[in-house]
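Sharing a structure, written as structure tokens. Questions coming.
Every protein chain but one is kept in place in this view of the complex.
Residue numbering begins at 1 within each chain, and the chains themselves are lettered A, B and C in the order written.
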Amino acid sequence: MAHFTRRQFLKISGATAGVAAVAGAVPGLTRRSSTIEAATPQFQTSGEDVIVPTVCLLCPSGCGMLARVADGRVVKMEGSPMHPINLGALCPKGQASLELLYNPDRLKNPLRRSGERGSGQWREITWDEAITEVAQRLNDLRQAGHPEQAALLYGETRGQLRSFFDRFMQAVGSPNAISKDSLNVEAAKLATYYTQGIYNFPNYDLENSNYILSFGANLLEAGPWVQRTVAGQSYMRRGRATRGKIVVIDPRQGITGAKADEWIPIVPGTDAALALGMAHVLIKAGLIDFEFVHEYGFGFEDFSTDGVKHKGFKNFVLENYDPRKVEKITGVPATTISRLTGEFAKNQPGVAMLAGKGGMLNGSIGGLYAGMAVHMLNALVGNIDKPGGVQTQRYMPCTSWPELSSDPVAEAGRQQQRLDGAGSEYPLARHAYQAVADHVLNGASVDTLFLTGANPVFEAPGGQRFIDAFSKIPFIVSFASFMDDSAQYADLVLPEPTFLERWQDDHIEGIGYPGIALRQPVIEPLYNTMNTADFFLRVAQTMGGPVAAAFPWGSYEEVLQYRLQNIGTDWDTLKELGVWMVPGYHPARRGNERWVQEVVGSDRLSAPRDGRFDFYARELSCALDALSPEQLAALGLSVTGDAVYLPHYEAPPYQGDANDYPLHLNVITLMSLGPVSAAANMPTLMEISGMTVGETWRGWVEMNPETARKHFLQKDDEVVVESPFGRVQTRLKIVPGLRPDTVNMPYNFGHTAGGRYAKNRGANGLTVMSGQTEPATGLAAFTNTRVRVRKA
Amino acid sequence: MNFPLDNPFYHFVYQLINTAGIGGLIVIVETILILIAVALSLRGITNGAKVDEPEVYAYPTPALHHHNGQD
Amino acid sequence: MPKWSMVIDLEKCVACQACSIACRFENNTPVVSPELAWEGREMRWNDVFPAPHEESGDYPNTKTHYLTRPCMHCENPPCIKVCPVQATFIDEEGLVRQNYARCIGCRYCTVACPYGVRYFNWFAPEFESPLEQHLNPDKIEGRGDLEGPAVRPKGVVEKCTYCVHRLRKAHARAEAEGRDFRPDEYMPACVQTCTGKARFFGDMNDPDSTVSRLAESDRAFRLLEEVGTHPKTIYLQEGK
Partner (left out) sequence: MLRISKHDREILLDPLFHAGRKFYLMISVLILIMLWGLIMYVRQFVLGLGTTGMERPAYWGMYMVNFIFFIGISHAGTLISAILRVSNAEWRRPITRIAEAITAFALIVGTLQIIFDLGRPDRILYLFRFGRLQSPLLWDAVSVTAYFLGSLTYLYLPIIPDAALLRDNIPEGAPAWRQRLYKLMALGWRGNRTQWLRLEKMIAVMAVLIIPVAVSVHTVISWILATTVQPGWHSTVFGPYFVVGAIFSGIGALFIAMTAARRSFHLEEYITERQYRNLGYIFITMAAIWFYFTYAEHMTQAAGQLTAEFPVLASKLWGEFSFTFWTMVVIMIMAFIVLVFPLLTPDSWQRSRVFRPRFALANGVVSVLAILALLVPQTQGVTADLLSGLPSPTLRIVAGVFGTVAILSILPWLKSHIIDAMIIASGFVLVGMWLERWNIVVPTMTHPRLMPVGLYTPSLTEWSLFAASTALFIFLFVLFFKLIPAVSVWEVREGRVIDETRDSAQMPLPESSRPPGGLQPAFGDNEPTY
């Protein structure tokens, strides 16, 4: 029936073209009779007016959009009412996406470097030249027997694109398809994986929830599906009969804290202790879901396997995390902990939310434990896959990729160690994007590096290391719509069409039930651009042999058609609607088949997939059991034995002496500029970026008034933010809603390239960060750098 | 809260001050009236020269008012 | 004859500024250069900002309140009373509109408006090519009138019109389809895009419309009620 409404909607929209002709003849509104002049102003509009559905790509939400195309120009974006993530709403980034499309700094033709690296001298080449060169290069690598020396760094990939890239690199013979997940949501994904056994970010059913405990989840400004959490919280508070409560636990108040009912400014990096303190209260007061923890949980009570006694979660927490002890660690009063816990338990369903990037969770292996501890709060009250609780994302069934043909060169290459050290140096990691620089600088050999949707020089902490690393890489190809911070050091810069001009599908994530959405060219591509996937298809075909055989499609559109042939609708309908869902989703019942297949444990590689939620992380014990205590200590663990597999609080290993560098630096993602580098070159977003602090077009650093007074600093002072790793200059803003020991800098300022609106505006706080990689998880250490602030 | 527009008097006042062009009209009328008055007066002074009075004065005194004009 | 009104639920508003930007692209307000923006010359008919003059308290018992503010479309608009040339006027559906072809740029209305919703074109709007491609082609023009999203000349005042061109378009569509216009066929761009679904729009003359019902809520208030402007943009207060 959704189908029906949508059709009708389009029909009405299509009628606009006809209406326009009539519109000219419509008499204007008559003015108030007191106007002497009998003015009849005419309503005028364009000739042809059509509406095309597509999907946004300016943050990970993936909101459905409707583009109004008037006389061949895209003139307005609206939220698609059919898309379950945004339901007709659209945030400022999506609204402003026309500034991406019609940006004066777009790359218009493929460019080949003609001067020194980074000198900014380029000559235009044809696509055929680019394709031939890349294909030749990859073939040379394969002939030399080192296909693993090709690497691909990718950023936000939606829909099939990630598996497409993975498949391409596999076909070539390289394990190095490296995602930048380790910069943001990977911590939460790993936390869910080691507890629930699902390698994905948990969804939260905020609409039906009564209580939100947000552990640094900036649910109104940033996050994996911010539009979804915004809509959820607004419904939860005023869309239904009872109003839910929101508690924000974050050193920074921000908009989320300001809109919340309660803001708990916690000592940075101590979320694990607080969550475990709450678990303590839950257990001690008997507020837990006994059926869940005993029937569907593992390791809650003490247990013994093969005669070895193991400590369970319950006793571990009762022994170690008394709220009075937690108060000393977190700065949150024990009474508050008890009160919040009581409220949380008595106002079920409620959720304890994990942070994406932007919280203060990660920083060491302690970040993983913090995530696990927070997620376990949901399990303790039995909220896994329940209405109003944590949901598990299901996906549309896609036709599987055809088997790769036998190819010894590629198979040998795929067995090589990954460039980023994930799975080897970092045993728990899936990706360690930021570590690529270190490994290249330490001698790992890379011949050809592809960058797509990735701008490591800017977006990785301590990203300048990548500039040095790039100089050791003979050939770098960057796919970009703008000459961004990283592309300027590339050898080949290939213009990517913006997301409004290309084919790409999009799994709808954040709602639990499966859905697929489609990006399609809203207008003919403006410039001589090529979809990155199309480029790889053509490279594969030019390479010939098994690589070509792996990609028998003519274009990425055909790839999508192949992969999406079994989703329950035909291609034309999907194009017309832009979105397709399977409605009628219900949570899985505990213990039944779907529970085991979809909800708990299905992604586990080693531990049993028995549908039990791990309070004692069996998967972690499988991964770390073989390690000696010394090796464990090297991973940043201060404990041994069972405690390693139980969530516990690890004091964060801060970089920078506490006396010299007294302040924690937190880089925050803004609703306006978002996490995508290209957004910084959209003038409208730059203009509105500093709304909360009354700033525009330039970055700032936020500071508590008390701290500012101590440092003799005043609002709008030019200040230097300094760490052991570097310094940046920016403007000071006084923000009362912030811990006195923390300062914030907004993300997406301080680009060194990327267009006239982005370049040299404000400062990039990530450049003063350590660039360290967490030893166990391979995550970028975002929050363990301490700084000092002084007047410039 | 607004003017009681059902009352004809207030309605008239409201219409009067809300009518485009009235302001300009008033400025023009006022200007014209002043100009006419001034022009008439100046004409009076000019015409005064034609009055047959042989005596002329470079300055007046209040006594002039009571003087019959004939020496 | 409908009487248009907007209700904004501040509790649901998350200060995301989508309304601001939807308005910009619907109504072609220009992006000004950074230098001008620092001087306070940005043009966003619908602005979002931390509410001034509110005691926000000391850490940690502090709270910032955010305000989103389109034109109030007052029933007793101070801007209209002071305009010397009737470039701004209120039509019979209660929309306070602005005629760019008439305005002489004296800025008396911007000064008189207690809400600060009226904006002045200090310079002629500029759109760096090819950014001008995204301009909305809709406008209302003729007989010495220029309204709607039409790109404004320099030196005139402009303001939120509740997207009056959308109303006209909806009327035109109804007429083309040979049926009566219904009040629910039209809403301004900011209402359509609102991420928190905090905005409601409709006919205040219809006692059953959403806005009429919400306006009776005990959370309902109007901005600066004390200045006697009787706004038709109504707010619902936070956290009550």
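In this section, contacts are C-beta pairs under 8 Å (C-beta built on N, C-alpha and C of every residue); 3 or more make two chains touch, one makes a residue touch a chain.
Keep in mind that this is a model prediction, so the values were computed, not measured.
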Touch partners, limited to displayed chains, of the chain removed from view: B, C
Interface residues of chain C (partner: the chain not displayed): 36, 39-42, 49, 51-53, 67, 69, 78, 81-87, 102-108, 110-112, 114-116, 119-124, 153-157, 223-224, 227-229
Absent chain, residues of chain B that touch it: 16-28, 30-31, 34-35, 38, 41-42, 44-46, 48-49, 51, 53-65, 67, 69, 71
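The working rule: only the chains that are shown with their structure count from here on.
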Chain B and chain C: spacing of chain centres that average the CA atoms, whole Å: 47
Centre distance in Å when chain A and chain B are each reduced to the mean of their C-alpha atoms: 79
Separation of mean Cα positions, chain C and chain A [Å, integer]: 34
Where chain B touches two or more other chains, by residue: 20
For chain A, residues contacting two or more additional chains: 32, 35, 37
Contact footprint of chain C on chain A as seen in their complex: 12, 15-16, 18-19, 22-23, 26, 28-32, 35, 37, 39-46, 70-71, 73-79, 86-92, 94-96, 98-99, 101-104, 220-221, 227, 230-231, 233-235, 237-239, 253, 255, 258-259, 261, 263, 265, 526, 671-672, 683-688, 691-692, 694, 696-698, 704-706, 736-740, 761
Residue ranges of chain C touching chain A (in the complex, touch as defined): 9, 11-12, 14-18, 20-22, 24-26, 31-32, 34, 37-38, 42, 44, 48-50, 56-60, 62-66, 86, 89-93, 128-148, 165, 168-169, 171-173, 175-177, 189, 192-198, 236, 239
